[in-house]
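Following: one structure in structure tokens, then a few remarks.
The complex is shown incomplete by one protein chain, all other protein chains being positioned as in the whole.
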Amino acid sequence: MRKVCVVIGSRANYSSIKAAMQAIQNHSELELQVVVGASAILDRYGSVVDLIEQDGFTPDARVFMLLEGESPITMAKSTGLGLMELPTVFERLAPDFVVTVGDRFETMATTLASVYINIPLAHTMGGEVSGTIDESIRHAVTKFAHVHFPACNDARERIIRMGEREEDVYLVGCPRMDLVREILEAENGLPCDLFADGVGGAIDPDAPFLIVSQHPVTTEYGEGRDQMMETLIAVSRLGLPAIVLWPNPDAGSGQVAESIRVFREHHDDSQIHFFKNLPIDVYIRLMKRTTCLVGNSSSGIREGAFIGTPVVNIGTRQSNRERGSNVIDVGYTADEVEAGIRQQVDHGPYASEPVYGDGFAGKKIADILASCDVRLQKQITY
Amino acid sequence: MRKVCVVIGSRANYSSIKAAMQAIQNHSELELQVVVGASAILDRYGSVVDLIEQDGFTPDARVFMLLEGESPITMAKSTGLGLMELPTVFERLAPDFVVTVGDRFETMATTLASVYINIPLAHTMGGEVSGTIDESIRHAVTKFAHVHFPACNDARERIIRMGEREEDVYLVGCPRMDLVREILEAENGLPCDLFADGVGGAIDPDAPFLIVSQHPVTTEYGEGRDQMMETLIAVSRLGLPAIVLWPNPDAGSGQVAESIRVFREHHDDSQIHFFKNLPIDVYIRLMKRTTCLVGNSSSGIREGAFIGTPVVNIGTRQSNRERGSNVIDVGYTADEVEAGIRQQVDHGPYASEPVYGDGFAGKKIADILASCDVRLQKQITY
Amino acid sequence: MRKVCVVIGSRANYSSIKAAMQAIQNHSELELQVVVGASAILDRYGSVVDLIEQDGFTPDARVFMLLEGESPITMAKSTGLGLMELPTVFERLAPDFVVTVGDRFETMATTLASVYINIPLAHTMGGEVSGTIDESIRHAVTKFAHVHFPACNDARERIIRMGEREEDVYLVGCPRMDLVREILEAENGLPCDLFADGVGGAIDPDAPFLIVSQHPVTTEYGEGRDQMMETLIAVSRLGLPAIVLWPNPDAGSGQVAESIRVFREHHDDSQIHFFKNLPIDVYIRLMKRTTCLVGNSSSGIREGAFIGTPVVNIGTRQSNRERGSNVIDVGYTADEVEAGIRQQVDHGPYASEPVYGDGFAGKKIADILASCDVRLQKQITY
Partner (left out) sequence: MRKVCVVIGSRANYSSIKAAMQAIQNHSELELQVVVGASAILDRYGSVVDLIEQDGFTPDARVFMLLEGESPITMAKSTGLGLMELPTVFERLAPDFVVTVGDRFETMATTLASVYINIPLAHTMGGEVSGTIDESIRHAVTKFAHVHFPACNDARERIIRMGEREEDVYLVGCPRMDLVREILEAENGLPCDLFADGVGGAIDPDAPFLIVSQHPVTTEYGEGRDQMMETLIAVSRLGLPAIVLWPNPDAGSGQVAESIRVFREHHDDSQIHFFKNLPIDVYIRLMKRTTCLVGNSSSGIREGAFIGTPVVNIGTRQSNRERGSNVIDVGYTADEVEAGIRQQVDHGPYASEPVYGDGFAGKKIADILASCDVRLQKQITY
């Protein structure tokens, strides 16, 4: 009976690992442990921990680790805080594996807390390529992880080229696609009170509309406000109704949010609706319906390929990430963004391309964790 | 005028970067900043910071970050502490580069504090291969660093294979060899009061003698005491006088130290002398004279090749590190260690092999830092 | 030339010490140092640090120390964080005095950081009596402080009864009254765009209106939402327009804020305006005009006495604090609050009572700090 401790630090983390958590919980030879921390336990970010409990998981620990301030300094110090807190938790839970997801800054706290105290680390979504500091974080976690679960084939190859042993690298796809598959199979409609949450006017989801999801780029700290403003101007020029999502709590998110506030004060927002968070099922169904997803969210690249969503991807945040034919890449100016959206409006929906998995990643991850051999002392293969 | 901030966390750190610090301080287009932390500011570890000041450097900050306990838990938490402290320091000093050395646990604190707040990171001694968690730390730092200063050729090639851009990787050799070169050129004798420090009997350095330097292996936590005891037994069987050095403050050092204490209580120590620390110049001259260096210190592999010291290298701590012909590798038992030493006694001194540099690394590092282009946004090359 | 380091952790802190800061800065024998931390450097709480700079002060350090979460756990841990950060700051600034204000949780971090490293501590607003954990914090700071600046006479007597030396206790009044005096003397009108900030309808400040300022009570954690809702119901029954202020960032503030949000969703808010923060000068002028100030803010007790504002004080937060005749105390139910307000509506404005100082406290504090003798080793007087 192996104990597997999954650490969740954000809403995105959770939806990227939920299918694996279900499979681990249901596996006869695995015991699931859940640690929830960083923004996932905060009211301000929609109390993801409540959602986790509603989904039938029991958090074994809640770890406060975010220092207020949302600057590069607090991002670094928050990681330090997490690294002071998590060893205590891991020592108490004594898992056989810690599972960490992706590449957010707090992932380094999970990673170091685990490997420094000799607990094997499993890593999902490694080997991909992107912009921001996440690019370095992801590859550094790969160099610490003992078991790798890349989501796509070029990620798998990259992990091996970085010197990881081929037998430790398992191409399983992204567990988030499991959720997307289930949601699309359920064929539910959108909630009728969808626009009761958030602020701004109600939008007709059966008519053409845009989705905007744009996050700060940590290596371009200080420019987030202008970048978001350009996007909002482009959107307003299109004249299509739009759903705008709140930025992630990275360094710079305050600036992006500020941009949203300023825009709202100076523009009629009856055709724009702002959400802090959307339930993933609603979001996926909106991605299935939207005329075009605009911004720099990874969901356009990943779920977009699976769903067939037309995407205008802005700037450096997703640069070099493997993508399907549904994505058009543009720069930060309102003109570029506008041109991209118009091109996608003309094209319409794309065919599904399962670049990031076939929708059954969770089960594969659980089976591997239950049976794989682990060599605690790593060594580069060349 | 670029500001270069060198972070020193231990005695070994300092001697590995001192030559580069001198070259940076003397460079007309560079300004040196010095941050001293972790064990380097503690009396218990010989107050390396005092040595740094005596050498003409001025510490810009002293960072307390070691949590008492010397276990894997405190190693992890100490890194967290460092990561909470260092961003404050870097924000105040605002360097153009942070320089971090090697692969000790606190190196991750320096690394994350630097790159999370968008300060370019230079890394020395990357790309090498070893045992323990240092192996993962070293490669993870490589994935964060913007400029790489490997010490030997296969390290350079490994860094590039991990996906770093060739133009960011500079083969300079190890700055520690600069010191070794200077010490050997000076042709000074040993201090006449050498054995006034430390405990145990005085040894005749003109007659054959052994040096023992054995550190805990973090991934073999709990076995350090027995491992050291086997070595001490082997040494006592040889009947040669021996100089025994105190272990590094890694997780498990208390156990190794305990082993030393127990041995001393039950054996005549008139022919064994124990040192907490030795000045590097004395140590190098002893390496030049010793019949054989026994243990798992990296100095046997690195300086040993340059000096030509016969070395018996024990266990996994240095596994796969590039080495010259002066090294014999053995396991942990007293029998294996004894056999290795006897073989080296028969062989005698080796010819010099400059595997880890030609003794002029510091100047090369300073020149590169003064002129190199840096791309803050990293991206893997494949 | 004595260096005096004032530590500011919140908006309330700042307005309580600003007059003393001005006097210290202007004093020929004192050098002012300013450390800004906790909520005072956060956008979310109105960036008090910007205000501090606009007022002509230069922060010597900004200290991030608030852990996100707003629960008793994060309040405790945030204090721990402050206590890890502030010694570094104080060591660098090397002040002759640290000045700490009042009784908020982070005050303990300032206090311990100062006295543990042997820097004399001056404390303003000690010796008063209130509810919540602030009551214990305030008296504990008194037991650490070397110089005491109570605001009112019974506070002075209480400090001496607690065992402090009479010669270390200086009755100076509250420096906040200096600001109140200056604001009222200036006879400025309210800003014409007052209601452009915040949310909700515009209110006529020349007609009768209420002010609501209610904060969570840390020892009644979990009840803040209901308590605030009762107050808002009482206010809505009165039918008078109202200005409602956002709660302090204490444990429980999220609950009070939630209550405000729920109320806004279910009530017409054209006659209610919500502010996150108000400039102190605007607030004082509103206190001069309001029909009645409702809630548990200390301003009703303190500035209210000086200004003559009718106050309905709710619950335990201000219990036993010395008060003038302008205050009516009530319980938490809507009925009690409503009855209190009606009584104050009938009464109208009160005469000024200078219970908390004559408006010249800042100058007195500066003069004393410049000349007083300090005995670092404290000892209780009995």
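Just so it is clear, A, B and C label the chains in written order, and each chain counts residues from 1 on its own.
The rule we apply is simple: a residue touches a chain if its C-beta (ideal position, glycine included) is under 8 Å from a C-beta of that chain, and two chains touch if they have at least 3 such contacts.
In this text, all values refer to a predicted model and were calculated from it rather than measured experimentally.
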Relative to the complete complex, which of the depicted chains are touched by the chain excluded from display? A, B, C
For the chain left off this view, which of C:6, C:21, C:61 or C:75 is in contact with it? C:75
Considering the whole complex, which of C:26, C:136, C:270 or C:325 touches the chain not shown? C:136
Which listed residue, C:94, C:117, C:186 or C:207, touches the chain dropped from view? C:117
Provide the residue numbers of chain C that touch the chain removed from this figure. 72-73, 75-77, 79-88, 91, 105, 108-109, 112-113, 115-118, 129, 131-133, 135-136, 139-144, 158, 161-163, 218-219, 221, 316, 319-320, 376-380, 382
Where does chain B touch the missing chain, residue by residue? 39, 41-44, 64-71, 73-74, 77, 81, 254
Against the chain that's been left off, what residues of chain A make contact? List them. 81, 84-85, 88
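As a convention for this text, only the chains that are shown with their structure count from here on.
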Greatest centre-to-centre gap (Cα means) from chain C is with chain B
If you average the Cα atoms of chain A and of chain C to get two centres, how far apart are those centres in Å? 41
Centroid of chain B to centroid of chain C, CA atoms only: how many Å? 53
Residues of chain A touching 2+ other chains? 73, 77, 81
